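A single protein chain has been omitted from the complex, and every remaining protein chain is retained in its original position.
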Amino acid sequence: MARNITYREAIHEALAQEMERDETVIVMGEDNAGGAGAPGDDDAWGGVLGVTKGLYHKFPGRVLDTPISESAFIGAAIGAATAGMRPVAELMFVDFMGVCFDQIYNQAAKFRYMFGGKAVTPVVIRTMYGAGLRAAAQHSQSLYPLFTHIPGLKVVTPATPYDAKGLLIAAIRDNDPVMFFEHKALYDISGPVPEESYALPFGEASVVREGSDVTIVTLGRMVHTSLEAAGQLAAAGVECEVVDLRTTSPLDEDTVLESVEGTGRLVVVDEAHPRCSIATDISALVARKAFGSLRAPIEMVNAPHTPVPFSSALEDMYIPDAQRIANAAKTVTGWSR
Amino acid sequence: MARNITYREAIHEALAQEMERDETVIVMGEDNAGGAGAPGDDDAWGGVLGVTKGLYHKFPGRVLDTPISESAFIGAAIGAATAGMRPVAELMFVDFMGVCFDQIYNQAAKFRYMFGGKAVTPVVIRTMYGAGLRAAAQHSQSLYPLFTHIPGLKVVTPATPYDAKGLLIAAIRDNDPVMFFEHKALYDISGPVPEESYALPFGEASVVREGSDVTIVTLGRMVHTSLEAAGQLAAAGVECEVVDLRTTSPLDEDTVLESVEGTGRLVVVDEAHPRCSIATDISALVARKAFGSLRAPIEMVNAPHTPVPFSSALEDMYIPDAQRIANAAKTVTGWSR
Amino acid sequence: MTDTVERKALTKEHLLGVYRVMRTIREFEERVHAEFATGDIPGFVHLYAGEEASAVGVCSNLDERDTIASTHRGHGHCIAKGVDTGEMMAEIYGRRTGSCHGKGGSMHIADLSKGMLGANGIVGGGPPLICGTALAAKIKGTGGVSVAFFGDGASNQGTTLESMNLASVWNLPAIFVAENNGYAESTASTWSVSSDNIADRAAGFGMPGVIVDGFDFFAVHEAASEAIARARGGGGPTLLEMKFTRYFGHFEGDQQTYRAGEVEHARAELDCLKRFAARVTETGELAQADLDAVDAEIAVLIEGDVAAAKAAPLPTEADLLTDVYVRY
Partner (left out) sequence: MTDTVERKALTKEHLLGVYRVMRTIREFEERVHAEFATGDIPGFVHLYAGEEASAVGVCSNLDERDTIASTHRGHGHCIAKGVDTGEMMAEIYGRRTGSCHGKGGSMHIADLSKGMLGANGIVGGGPPLICGTALAAKIKGTGGVSVAFFGDGASNQGTTLESMNLASVWNLPAIFVAENNGYAESTASTWSVSSDNIADRAAGFGMPGVIVDGFDFFAVHEAASEAIARARGGGGPTLLEMKFTRYFGHFEGDQQTYRAGEVEHARAELDCLKRFAARVTETGELAQADLDAVDAEIAVLIEGDVAAAKAAPLPTEADLLTDVYVRY
């Protein structure tokens, strides 16, 4: 039975259902038990934006507060994963990866290969990303390209409550380390989500709008902005096909390539900085494998090559908007040799 | 007066000449003074591969050993840079960025923007990268794409002794934070290097071989491998133009685009993993800005999407070689719609 | 913790000065709290009210040779180090006239010309940096010291811990000020800090560790002046632990259901401004009227800052891409 719940609730529900199903699933992070680590305190916070609130009392001993020591506790989640647990650790903002990246990319990501296939490390690292909350340069980044670069990691970027639930359940059941990116500006959006548990496969993009004139490949919050642009463009007679990657690693190359083979034109929309980004990654894929179908240059719409600014005035210009996407689509549809 | 010296000597000479010229230049890193930080010991090491050996006695008090605390001492270099010094800190292997990345990308890289243009942070972080020494997964990575992604950083990847000296001198004089990537397999190559001090500008790629059939864009150690491939291809009647980026940020777009406009074909050769790499970055640039000149799909030659393996047998297959580059060039020259 | 720390006499002018700074911080924070509630201030805002004696007790020993690094809860440190409140307020409102031209916001206010190396959005971000400014002062022989302020939560971050070791190994003129306000977000420091006191960690890094009543300006001033004098004299780093509480939530909007009662008690019984006033009027060093005059003056100042901030222009498109690099 599907009902409308928020992206935040969908994530919470995925955690709760998996904890219910499998007692090796544990949750840890700063204030995830909301100070409940200290005897006498209550489940006050549930993580900084309240995602885990309520789990502490439901699953005694399995929701852990942590000191502010990301290397230690993310590393602990990874260590526990090698020892039969399925930990879900919260890296509050992905911007904080700089104090704990080693445990993620040199340890978790490499164990299996480095140890000759003998390690299994089913850890999930949930993390918040993205601009829009006026949180400035150190709390607003979209660093998924850095993680996508790293072999051994899987990278998930749900755009809707439905995907958030299904992909998080899949992430928890997955036997590889998974980075799970939650866009902070999406927590309050609602959408239909089945009550029962379900897992969505990794590496399957979804075509969220069909169209024949231009393909827009995108992910995360930008799916919504791209759909908005597609709506505007339809009114102007340009039909966009919008592809939501859902996971950047593994990547569903086929869906992207098929779409571009159909439309002959590509715009990639990515909230990250432009250099070595998902936008360049998808551009390169298409320029290599669907070149023969391409009828125009590939346009990219990214945040600029600057840190995220604080002021509302600047941040609104910083985040790719429907107008910029529409302009890019018009550029490629209007292009001729 | 140019004479042949090694890449290692060129880097040492750049440091020595800049320290001589400007007393705000200081050098720090693990064993950079070779245990000389401890009274009674000697300048035994000069960094793990001996690059700084000899500087300690020449510049008393300006070459510092450090504890193994990369966040603290790289952060200290950054802090000192904001206070009028020009520190050159050594991150022994770029693989260790995971324990100190925050100081680099959230602090140094963002100060200027975040503080409204009021900070100047002239720090250089020298670091070793690349495969080839049988150093396995945690000592062989080519992580320059991660740094190239970050606004506020400059990223330098010299391929020759000449470039190493001139680019390091430029890096030290530069007023922005610079990541200086030294390929560990290049330290012992020799080439002509002027004795006198000189700075090479950032953002100027060099065309290291001219050719009309296909453009090979590359960097670092892969410049040599690409030239080897170009030699083989010339024998087979295919003339390659080889472009050495020299710095990935800033990027010399013009030289890349002009070359592809001339040849109509592009292979990008990059020792990093393929996803969100320099190879995708250059591919995307060309697919966007020189699409009209492109006569074939853009091929990428990268290390695979796996950690770097230890065994010589595997590592030799892992590193892109002239054969793979030549095959890619043949693919694009042989391609027809 | 004791009220009876022996202290060097401060002149009347000094006393008025430090009171003015503490009052400025309090007024600034109370006002930001009120303004935030109206919805006009964007982003995450962490207020320093209650902790003024720490910033001012430490920074009143510093001069223009000296550098401090701060935290997400940085307004107090900024004001104590001399950053202009008008520019700060404008920054918090995201205006072009702000300290960072609106690009930084509350969490990134900086003024390097004042030796204020920035509030910092990363817990544990500051301690490594001040090792560097301290090193620069040491190499140049300026006599400058550097101070890292950080919270109880940050005292568990590896970057903080290794910085203390580095400062000791390099014998830097560096001071580590752990501001233990009892909580990191909703997590109690009695739980997250495994030693009884943060100051107990100093011994493991070869430096003195001092526990200070963070509500008592004079205790802070005394402990800091001793540590700073030692650092200036080449005697190396010190760890100071301030014990106190914050008056507002972790950030504006925090419902604070994880604690109760503490704040009322602290405001009523321990407040640094009240205690300062009681002490200096008791000794006759200052008259209540002197203090009242400062209060009135500061109220006008902050009122003006808010009005100016609200009226100030926003950054424009031309600002979006500038100042990423000195030159690119």
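Chains here go by letter, A, B and C, matching the order in which they are written, and residues are numbered from 1 within each.
Simple rule for what comes next: contacts are C-beta pairs under 8 Å (C-beta built on N, C-alpha and C of every residue); 3 or more make two chains touch, one makes a residue touch a chain.
A quick note: this is a predicted structure, and the numbers were derived from the prediction, not measured.
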Among C:V18, C:I68, C:I139 or C:V169, residue touching the chain not depicted: C:V169
Candidates C:R26, C:R96 or C:R201 - the one touching the absent chain: C:R201
Residue in contact with the excluded chain [from A:Q17, A:T52 or A:S69]: A:S69
Contact partner of the left-out chain, one of A:N106, A:T248, A:T263 or A:T333: A:N106
Touch residues of chain A, complete complex, unshown partner: 26, 37, 61-62, 64, 66-67, 69, 71-85, 87, 102-103, 106-107, 111-120, 151-152, 154, 174-176, 203, 250
In chain C, positions touching the absent partner: 156-162, 164-166, 168-169, 191-196, 200-207
Residues of chain B (touch criterion as defined above) contacting the omitted chain: 30-31, 34-35, 37-38, 41-42, 44-45, 48, 65, 67-72, 95-96, 98-99, 133-139, 304-307, 309-314, 317-318
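Here is the rule we use: only the chains that are shown with their structure count from here on.
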Farthest chain (mean CA position) relative to chain C: B
Centre-of-Cα separation between chain C and chain A, whole angstrom: 36
Length of the line joining the C-alpha centres of chain A and chain B, rounded to whole Å: 30
Rounded Å distance, chain B centre to chain C centre (Cα mean): 40
Touching two or more other chains - residues of chain B: 71, 102-103, 106, 113-114, 151-152
Residues of chain C engaged with two or more neighbouring chains: 100, 102-104, 108, 120-122, 158-159, 324
